[in-house]
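Some notes on the structure that comes next.
Only one protein chain is missing from this complex, and each of the others stays in its spot.
Here is chain A:
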Amino acid sequence: MYLSIIAFPLIGCFFSGMFGRILSPKGVAFISITCVFSSFLLSLLSVFEVGFSHCPTFIRFYPWIDSELFDAGWSFCFDSLTVSMCVTVTFISTLVHIYSTSYMSHDPHQARFMSYLSLFTFSMLMLITADNFVQLFFGWEAVGVCSYLLINFWFTRLSANKAAIKAMVINRIGDFGLALGIFVIFATFKTVDYAVVFSLVPYYTTKTVYFLQFELDLITTICILLFIGAMGKSAQLGLHTWLPDAMEGPTPVSALIHAATMVTAGVFLIIRCSFLYENSYLGLSILTIVGSATAFFAAMTGVLQNDLKKVIAYSTCSQLGYMVFACGLSNYSVSIFHLMNHAYFKALLFLSAGSIIHALADEQDMRKMGGLVQVLPFSYTMILIGSLALMGFPFLTGFYSKDVILEIAYANYNFSGIVGFWLGLLSAGFTSFYSFRLIYLTFLSNPLGFKSSMQQAKDAPFALGFPLFVLGCCSLVVGFCTKELFIGLGTPYWNNAIFILPEHIVIIDAEFLSVFIKWLPFIVSILAATLSFFLYKDMMSLLFAIYKTNFGHKFYIFVNRKWLFDKLQNELVSVSLLRLGYSTTYKLIDKGFIELFGPFGLSRLVLQVSKNVSNLQSGLLNHYAFFIFIGVLFFTVMITLFAIFSIYVDVYIFFLLLIAWLVILL
């Protein structure tokens, strides 16, 4: 059963990929949806068995690399963390599959699309069910490859190609860190098995490692290297630039990448390695600072984006920041809880955005929408539910995880906790601001779209609407239903899958915060939402006046261009690296030194020397006679008189003569 969870999507991928032409789009849809849905049902069963009945399952499937001490097999570990992720991934994936049948119905490559989606699901399942780091790395890379294929699905578009390459390359930077981390883990623990590594960690807390003559704490080094990997996948500040560009793929892809699968892999890695992170104070602080900075940055950037999907992409980035800084505050269970809730409402938001875009003939710019509440009431309801859940409106899904994150941040009485709390609070404000900005500009403002596209716009058909409906229901109730299970005080659900040092537990402190602090995120969110609504409804002229001022214009450009991160990255890093690659390594070394001392230079030398030597034969008899005389003289002297000369003359002088002779020849 457990292996079937992983195998089903692969089977679906295989059949829809290999026999797509035979099976017809309907057949492909049927097969792949059935496969993923079966996988989802089995995941539910595994939650019952592993999560509720406390039977973690380990399966050693087949040996993979078995070389003396290095033993990495195809083996699977199903503990509470894995099965929670499994359910989320397969559930969202199933809905995305169903959604794609309608959304991609006019696409000629539907079979390929379904195949990639299933492959993506399979890769993600491999990633989360791995029971050693090497297998995790397999899943990690496979997810990256699938994201490349999916973002690049419309491969004739130049921007899609570029975005896919960017996603792949930036992810690869992170993967490099992850690979280094795994190397350090293997060098230290002599194994890559989770169980062995995590049980050995307490014995290595005082060990240090030398890197470039710096003495570094071993566990902290591993944590930071793994976090670099997580930064790439989970789009944390610095390596986040690929995520908004990944919007070039079809909308279901964005939903899958941003909601359930790819970006959660980084957070999953951190949660999986809680045993490591708990033992490194610096590692946790870095998580908190980077996470909260990401949350703040992305939320603020989202405020002034005009592309419907970009706004949601930045909200993903921001929510990932929340998850990471919840991990940094040692509340891994809260983090995974938020991850799962986020999967539901973010998938809902993306798929609703997809249905709007679909209805408006692929128009993505929010400034050309408006007034859609009359035309698309169902999408409006769904996106409203999603947005309310996202901004943490009470009793919706987001409320139960997001507010807890802010509370535990305040309950942490140290620097990173305070930074996390205030940045998180500000991001919560920004989040509700841009959510309502999106809703107002898309649905409530005066219609600004083309009349033709408005006329033919109609609400989602069943296959498009059904996933939305299911996700909408989930966004309403899942948080409430599973709160006690995942983050309830003393819940037995996690059952050794997550480790928290006793002195890091703050969830009890968080329960006894002052009421004002607990209300604060709600108040900020509501205020920001109201402000956004009124600003865009009644004060549009004021906003425009601000925009017209010099500072306002610059500020708008700064935020709208994503804090100029892309520009900085392009101009400081990419261009200089490309220039280095062209002028130094290519022109100077490859085509310069190596050519000069290698084939080109040598052949030129031989040619030159032989030409010089053959020039000695001028054709004039007296020259020949001269050379014959010189030659005879030389050999006579060398043979007969060398012994006599060598007493008076240093032998090395002959080498000088030889070199002089060669120079003359050259």
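The working rule: contacts are C-beta pairs under 8 Å (C-beta built on N, C-alpha and C of every residue); 3 or more make two chains touch, one makes a residue touch a chain; residues count from 1.
We adopt the following convention: contacts and distances are computed from a predicted model.
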Name per UniProt, for the chain absent here [options: "tRNA methyltransferase 10 homolog C", "Ribonuclease", "Vacuolar-sorting protein SNF8" or "NADH dehydrogenase subunit 4L"]: "NADH dehydrogenase subunit 4L"
Touch criterion as defined above, residue of A:Met539, A:Ile557 or A:Ala625 at the omitted chain: A:Ala625
Touching residue (missing chain; options A:Val169, A:Leu616, A:Leu641 or A:Leu658): A:Leu616
Missing-partner contacts on chain A, residue numbers: 613-623, 625-626, 629
